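One structure is given below, encoded as structure tokens.
Taken from a larger complex, these chains appear in their original positions, while the remainder are omitted.
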Amino acid sequence: MELRKVTAIIRKDALKPVEKILQDMGVTGISVTQVKGYGEYADTYTKDWLVTHARIEIFTSAEKAEPIAEAVMGAAHTGCEGDGIIAILPVLKLYRIRSRAPASPDEV
Amino acid sequence: MELRKVTAIIRKDALKPVEKILQDMGVTGISVTQVKGYGEYADTYTKDWLVTHARIEIFTSAEKAEPIAEAVMGAAHTGCEGDGIIAILPVLKLYRIRSRAPASPDEV
């Protein structure tokens, strides 16, 4: 089983709808962190031009990575600058700590 | 030298024993962030079903990645849902800023 990491950096406002769609798709695990950054849109009114976004990380199978990216784009898209980005990275191994074993195909 | 990134998402309670075992193994650097997420276990009592875990990132050599994953699994395992996951990702280059040079094999 080929594995992927999907990283999405989205508007904080988009977090709830994105979480909702991922749960509806049966995505079994996500991690969320708050990040500061600048992208196409830089908030020139803040001292350091940085705006706050949410970063979501999902470890999944190669087959599900693109559908997840599409779903996140659908839920997080406004068409304005600052919508964020999604990256898909290769993952070599994925272990589930509870079972001390590699994650099985139906788990990711 | 082939390089890897080991990412472990573990219970916050497991952070101290995991840090301890990594230091005992001679792991020379780790980064820790707090993440919110949901996995096998979703805390239905919180407003947004998200639980807080710790994420540890370690940049290391390919040979040490599996022993590090095993050690983290050993220290973070409870057998219950919510134990978390460990992922191993490929890394192409690793630089040490102090020396402005690639990290040497004995450093990672």
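Annotations for the structure displayed:
We just call them A and B in the order they show up, numbering each chain from 1.
The rule is simple: a contact is a pair of C-beta atoms (placed from the backbone, for glycine too) under 8 Å apart; a residue touches a chain by one contact, two chains touch by 3 or more.
As the structure is a computational prediction, the values presented were derived from the model and not from experiment.
Assembly remark, whole complex in this entry with 2 chains visible in place, copy number of the identical chain is 3.
Here is the rule we go by: only the chains that are shown with their structure count from here on.
Rotation angle for the C-alpha superposition of chain A on chain B: 120 degrees, rounded in steps of 5.
Chain A and chain B have Cα centroids lying 19 Å from one another.
By the touch rule above, chain A contacts chain B in their complex via residues 3, 5, 16, 19, 23, 28-33, 57, 59, 89-98, 100, 103. Touching chain A in their complex are the following residues of chain B: 4, 8-10, 33-40, 48-50, 53, 55, 65-66, 69, 72-74, 76-90.
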